[in-house]
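Missing here: one protein chain of the complex. Every other protein chain is in place.
Up next, chain A:
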Amino acid sequence: MHSLIRTHATEFSLLGVIVVISAVLSFATANFLSLGNAFDLLNISSVNIIFAVGLLVVLIAGGIDISFAVAASVVQYGTAIALGWIGGGGWLSGFVIAASLGVLLGCVNALLIHRFRIISIVATIATFNIYFGLLMFFTRGVSIYDLPDWLTDRVILFEREMPDGTWIEITLPVLVMIICVVATWTLITRTTIGRQLFAFGDNPEGARRFGINIGAMQFIAFGWLGLMAGIGGLVQAHYAQEVVPNALYGRELDVLAAVVLGGARLGGGKGTVLGCVLGVLLISITQNGLNLMGVSPFAFKMIIGAIILIAITLSNTRLERLLPFAGWKGTRR
């Protein structure tokens, strides 16, 4: 148990912060602490969690991606158009198209990074601009509202009225999110490829000496994020019941903050799916609570920024790392 707390310190402190914030919110507002609201939160957070677990894989492999959110927008448009061509399609064809487009866009990043040796932040800032520019240019900023009915109809998998009068419902986005979370967890903790990703992110030179295929690592990491971006994009279109070209613009930084909050390290080799999910939830809960408290939306960003700083300071650092000259403490025995 002791070593579990030691190795999962980030998750435990995040959980602690979530409990504290929830307690405060349940006193401050009447509606926060209800099952209905909890499931609402899950429904709202699903898309971000899907993005987050994708980004987690890239961060673990030592990269970073700024482009995935606008890539998801590109996927939404591409999928909507392709579904039009094939005469409507259905969930299966929708997911296949969205996933393939997403993987393709992810692989563009991997190609730039691996083949042309561009560092990932620069490569993905470039593709972020290219994807978004192309999207705005070709759509002239026009949204799509006439999506197929199957895509815009809410799919409720489970619903029930609670004794307190609220409804709990599990919708399709939650199911997709759970599948993505489990798949990512399996990939990074249960498969040899996942462990190679960790090793590559932790010590690229060490991984190279073991003969790990560095190119494959980049393509798997960015391809996986592309896959998640594609799936997340389709789910977001379903949830919003429309495709708006700049709907996801700016989402990348929210998700990145949540993932880092969840203990993933910029620089690679570290991060867990659980931490990642908790990171997204912490931000959603805060946002939701502020909403219920009637706080001005203009204050949201500021408060969330502060919470990210506090949570990261608490969770990501041991005390000595907060002090200057932390480096030499570590090198000493």
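One rule holds for everything that comes next: a residue touches a chain if its C-beta (ideal position, glycine included) is under 8 Å from a C-beta of that chain, and two chains touch if they have at least 3 such contacts; residues count from 1.
Just so it is clear, contacts and distances are computed from a predicted model.
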item	value
Chain excluded from display, named as in UniProt, from "ATP-binding cassette domain-containing protein", "LysM domain-containing protein", "Na+/H+ antiporter subunit D" or "Lipoprotein"	"ATP-binding cassette domain-containing protein"
Listed residues A:S22, A:T166 or A:N203, member touching the removed chain	A:N203
Hidden partner chain, touching residue among A:G87, A:G165 or A:G211	A:G211
Hidden partner chain, touching residue among A:I144, A:I193, A:I214 or A:I303	A:I193
Residues of chain A (touch criterion as defined above) contacting the omitted chain	3, 6-7, 189-196, 198-199, 202-203, 205-207, 209-212, 265, 269-270, 325, 327-328, 331-333
